[in-house]
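Now for chain A:
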Amino acid sequence: MAVSAIETQAKPRVVLSARGLRRDFGGFTAVKNVDLDVHDASVHALIGPNGAGKTTVFNLLTKFLQPTSGSITLMGTDITGTPPDRVARMGLVRSFQISAVFPHLSVLDNVRVALQRPNNLSTQFWRPLSALDRLNERAEQLLASVGLSKERDHVAADLSYGRKRVLEIATTLALDPKVLLLDEPMAGMGLEDVGVVSAIIRDVARDRAVLMVEHNLSVVANICQHVTVLQRGEILAEGDYATVSQDERVRVAYMGTEEH
Partner candidate 1 sequence: MTDITDTIRTERSRTALSVQAGFLLVGLLLLLLAPFFFYPIFLMKLLCFALFACAFNLLLGYTGLLSFGHATFFGGAAYFTAYTVKAWGLPPELGILIGVAGAAFLGLVMGFFAIRRQGIYFAMITLALSQMFFFFCLQAKFTEGEDGIQSVPRGHLFGFIDLNSSTNMYYFVLAVFLIGVLIIWRFINSPFGMILKSIRENEQRAISLGYSVARYKLGAFVMSAALAGLAGGVKSIVFQFATLTDVAWQMSGEVILMTLLGGIGTLIGPLFGAGLVVALENYLATSEFPVTIITGIVFMVCVLIFRRGIIGEFYASRLGRKLGFVYRR
Partner candidate 2 sequence: QSAADGKVKIGILNDQSGVYADFGGKSSVEAAKMAVEDFGGKVLGVPVEIVDADHQNKPDIASNIARQWYDTEQVDAIMELTTSSVALAVQAIAKEKKKIDIVTGAATTDLTGKACSPYGFHWAYDTHALAVGTGGALVKQGGDSWFFLTADYAFGYSLEQQTTDYVKASGGTVVGAVRHPLSSQDFSSFLLQAQSSGAKVIGLANAGLDTSNAIKQAAEFGITQGGQHLAALLFTLAEVHGLGLEAAQGLTLTEGFYWNRDDESRAFAKKFFARTNKMPNMIHTGTYSAVTQYLKAVQKAGTDETEAVAKVLHEMPVDDVFGRGGTVGANGRMIHDMYLLQVKKPADSKEPWDYFNVLATIPGKEAYIDPAKSGCDLVK
């Protein structure tokens, strides 16, 4: 997909892009020929029927899976062969479809663990734990921004499902990523949290790129500037929500006939 010169001027710059992405599992091709551009300061939704390959695309982009072919570029650097932890350090951070917190650490510690690396406080085995106290301020800010201040000293395992997902987002934000990949951040969340998280995501995307998989179409409609629809591993349609949701093929393959 060629991006014309005029478009690049008008739009914010591309921070993450994939070309010709393909992944085979045995004889089965889960993702084929996917070109994707994620822009700075925007929320980009990846939607599609179950099994379309969305999570696989995520895994490929974050290098948890190695693509069979194709290339990935992060902020101008080719990361096709880079290991996942490197990719994370370069500013591309993901969340998981199943919630991922450190269950037996306190809520505060969950965030602090994420803050340790960017603050160069992760390999010092000779310093006391209190060395980490200078991260508290930032950690508390982050917790406050997602409304978890009250639960600061709870053990993460004791949080409800929705709260865990919120915590996960706070942890992710602690890394101050340039690109954020969220796999179904609202799944299983009560409505009250959906609103909160939508607001957070919109807020976050002011100065970074967010790519998210989401089935909750009202969320997609509300906060995503850009939508890519995947079907059977291939891109079916692209554009803003209004365009995509009018597409007949998308309606048949994904949205169904009912009103949303």
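Methods note: a residue touches a chain if its C-beta (ideal position, glycine included) is under 8 Å from a C-beta of that chain, and two chains touch if they have at least 3 such contacts; residues count from 1.
Here is how the candidates were picked: all candidates are chains of the complex that A comes from, given by their letters.
Every value quoted in this text rests on a predicted model; they were computed, and no experiment measured them.
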{"item": "In-complex contact of chain A, chosen from 1 or 2", "value": "1"}
{"item": "Contacting residues of chain A [partner candidate 1, same complex]", "value": "62, 64, 83-86, 88-89, 93-96, 100-105, 109, 112-114, 116-117, 121-129, 131-132, 171, 175"}
